[in-house]
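For reference, the structure discussed in these notes is given below.
Excluded from the complex is one protein chain; the other protein chains are retained at their positions.
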Amino acid sequence: MPRFLLSNDDGYLAPGLAVLAEAMAPLGEVVVVAPEQDRSGASNSLTLDRPLRLRRGFNGFHYLVGGTPTDCVHLAVTGLFAEAPDMVISGVNRGANMGDDVLYSGTVAAAMEGRFLGLPALAVSLAGKDCTHYATAAQVLVGLVERLLHSPLPADTILNVNVPDLPFARLQGTEVTRLGRRHKSEAVIPAQDPRGERVYWIGPSGREADAGPGTDFDAVRRSCVSITPLDLDMTRYAFLEDLSQWLTRPRS
Amino acid sequence: MPRFLLSNDDGYLAPGLAVLAEAMAPLGEVVVVAPEQDRSGASNSLTLDRPLRLRRGFNGFHYLVGGTPTDCVHLAVTGLFAEAPDMVISGVNRGANMGDDVLYSGTVAAAMEGRFLGLPALAVSLAGKDCTHYATAAQVLVGLVERLLHSPLPADTILNVNVPDLPFARLQGTEVTRLGRRHKSEAVIPAQDPRGERVYWIGPSGREADAGPGTDFDAVRRSCVSITPLDLDMTRYAFLEDLSQWLTRPRS
Amino acid sequence: MPRFLLSNDDGYLAPGLAVLAEAMAPLGEVVVVAPEQDRSGASNSLTLDRPLRLRRGFNGFHYLVGGTPTDCVHLAVTGLFAEAPDMVISGVNRGANMGDDVLYSGTVAAAMEGRFLGLPALAVSLAGKDCTHYATAAQVLVGLVERLLHSPLPADTILNVNVPDLPFARLQGTEVTRLGRRHKSEAVIPAQDPRGERVYWIGPSGREADAGPGTDFDAVRRSCVSITPLDLDMTRYAFLEDLSQWLTRPRS
Partner (left out) sequence: MPRFLLSNDDGYLAPGLAVLAEAMAPLGEVVVVAPEQDRSGASNSLTLDRPLRLRRGFNGFHYLVGGTPTDCVHLAVTGLFAEAPDMVISGVNRGANMGDDVLYSGTVAAAMEGRFLGLPALAVSLAGKDCTHYATAAQVLVGLVERLLHSPLPADTILNVNVPDLPFARLQGTEVTRLGRRHKSEAVIPAQDPRGERVYWIGPSGREADAGPGTDFDAVRRSCVSITPLDLDMTRYAFLEDLSQWLTRPRS
């Protein structure tokens, strides 16, 4: 029976995690190690400067005090338990992780860490504002996991799944997508603290810039599940040769 | 005269940053916005839950209290100053950022954020244990920046530069490389705190696994500067078609 | 009907808080604002550098993301809700807060903040290792609160209550006590992180030094409830005159 490691970046009390754990239970053994708190935006950050504490919540889920999503997967795969997991699943995230968001996402980072440590890995997010239909995302994920158990994906690849926040029956299909692009973020937002000192908020994300056919943005907008294969090797291979020429070209 | 934004993940007091700022001064206007503290391992994490404070150190460098490398570049590019920078340079990092390290690196993340916001960007690290020859790395970087000012690189691309910790004259050349790979990390390291509770340290990185010809590890080992083009678009394009088939294949 | 503000330093999910809230319900309206996480050792620290977020847990308790016990009481008393509370109760803490511990205790700090803002305030802790009998502490507290509703205490005074971890029927009485003293802490505990860098743990508290008749340590050891009145005004009045002499005495 396969062992599934579940994590997320919304914290071990997030509803999306509970729904996913329940949906996964029939497929194998489910172990949850998640951050204690909401760590959205943590990206792949890893805690190297201090040791971490593992606790168990009243809901039976393990959590790491002060831990990041990457910490959770890293520790769980490299020896926290007697048996290592066979697959890593991150989510269901509260809100989409599409386009440029992927870079900052702790949800995607948790899956990356799993793949990085040699395991098949998926990240799943519920694309919507109010996030009602976690069960839809969980059901989509169960189907992908069953498939993945029989047909592995290439190394260095994870699947980033975004599911529209709709009843399952209203989904319009599944599309393989590339990451879209947003416009540049909005400007920094200056404010004043109550003691009169200037502080700065990071502005909201930009609106969608490249959201045409083939992108994750587009699929979700048309009520389809978006599945984007992500590459863990960030080398821009197609540019290696040009870069060599660029370096040797005489400077004007 | 071009405006250069410098940042890092070692903090605004790091020696590599000071050496770089000095070396860059003849090329244009240099503005530094760096984290207050060492934020190595911060990856692309972004601070969305609270506003940040900008201070100026006795060395003239700006720093963000509690800020990440990504925060620094984000705020500096999206409106912290009257004029936006023309290029983002991150480093000189204390220690290499090669292979899998790139995923977790705050140094690389700062450059990614710059590119992401539309600017040419470079990350530079000094590959060595004791980190003596920051001036070598700075000199290498100045050469690349001069080139970049005249011949831009494609969008979505940053250069990740690793310079051996040697006197400049002892460098054996410059190589265009791909990211190598490490072996899986070593196991989690359990310990006990003084009150008897179990805590867990994340184990050291694994040793080099894929470090053969063409990799960054190999170039630096042979005393060459390694330049790896990194791709900000994490979509695994080469797999899009196969993934469509994988999804439609009947399950056995 | 009086409004009671409950807080603690173990976090809004701590069992001692739930038991206390339930026991207090018949006496009036109970509002809980507690830290999201365990903040033991937070003392009176106050978060002035960033704004705080108020959330509501699945158990109906409010919590502050990243907040300290002092933050919780401060915000709840100075305007978080339409109606201000009439009394502040902090606990039931997991473990004793006696003698020198009081200085560092977030539990005691929450009560101090309440008194400081003009309200009667109590701190209650369960003195034991395994912390089983939270209901005993809650029952003791209910008795004190009923008394306090009719006979107020002087301003600047809070009661620090420590209850032995025993069934209520086995308590041997209630004693008014002074704070005992511990021996100096044990020495710093050096350790090494997995990368070879030296780190230092703060050593365990010292053993009891002044734990004789009249102290909180002594009362609890004899299975009595210990009640220590604490003074918020830290001025050492008895020494004011001597200090004047000390300052004017000619130096030898």
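Assorted remarks:
Just so it is clear, A, B and C label the chains in written order, and each chain counts residues from 1 on its own.
We take it that a residue touches a chain if its C-beta (ideal position, glycine included) is under 8 Å from a C-beta of that chain, and two chains touch if they have at least 3 such contacts.
This is a predicted model, so every value here is computed, not measured.
Across the entire complex, contacts from the unshown chain go to A, B, C. Touching the missing chain, out of C:Met87, C:Val102, C:Val124 or C:Val163, is residue C:Val102.
Of the listed residues C:Met112, C:Ala138 or C:Val163, the one in contact with the hidden chain in the full complex is C:Met112. Touch with the chain omitted from the figure is made, among C:Glu83, C:Asp130 or C:Asp233, by C:Asp233. Where chain C meets the chain that is not shown, the touching residues are 40-49, 51-54, 70-71, 74-75, 78-80, 100, 102-104, 109, 112, 116-118, 146-147, 150-151, 153-154, 156-157, 159, 174, 176, 178-179, 184-188, 191, 193, 197-203, 227-237, 239-240, 243-244, 246-247, 249, 251-252.
Chain A meets the missing chain through residues 49-51, 53, 65, 189, 191, 193-195, 201-204. Residues 13, 36-38, 48-49, 57-58, 65, 193, 195 are the ones on chain B that touch the missing chain.
One rule holds for everything that comes next: only the chains that are shown with their structure count from here on.
If you sketch which chains touch which, every chain touches every other chain without exception. Among the chains, the centre nearest to the mean of all shown protein C-alpha atoms is found for A. Look at the contact of chain A with chain C and you find the same residues on each copy: over half of the numbers used there are shared. Chain geometry summary: the mean Cα position of chain B and that of chain C are 45 Å apart. If you average the Cα atoms of chain A and of chain B, the two centres end up 22 Å apart.
Computed centre separation for the pair chain A/chain C is 40 angstrom, with centres defined by C-alpha atoms. Shown for chain B are the residues that touch two or more other chains, namely 49, 51, 53, 191, 193, 201-203.
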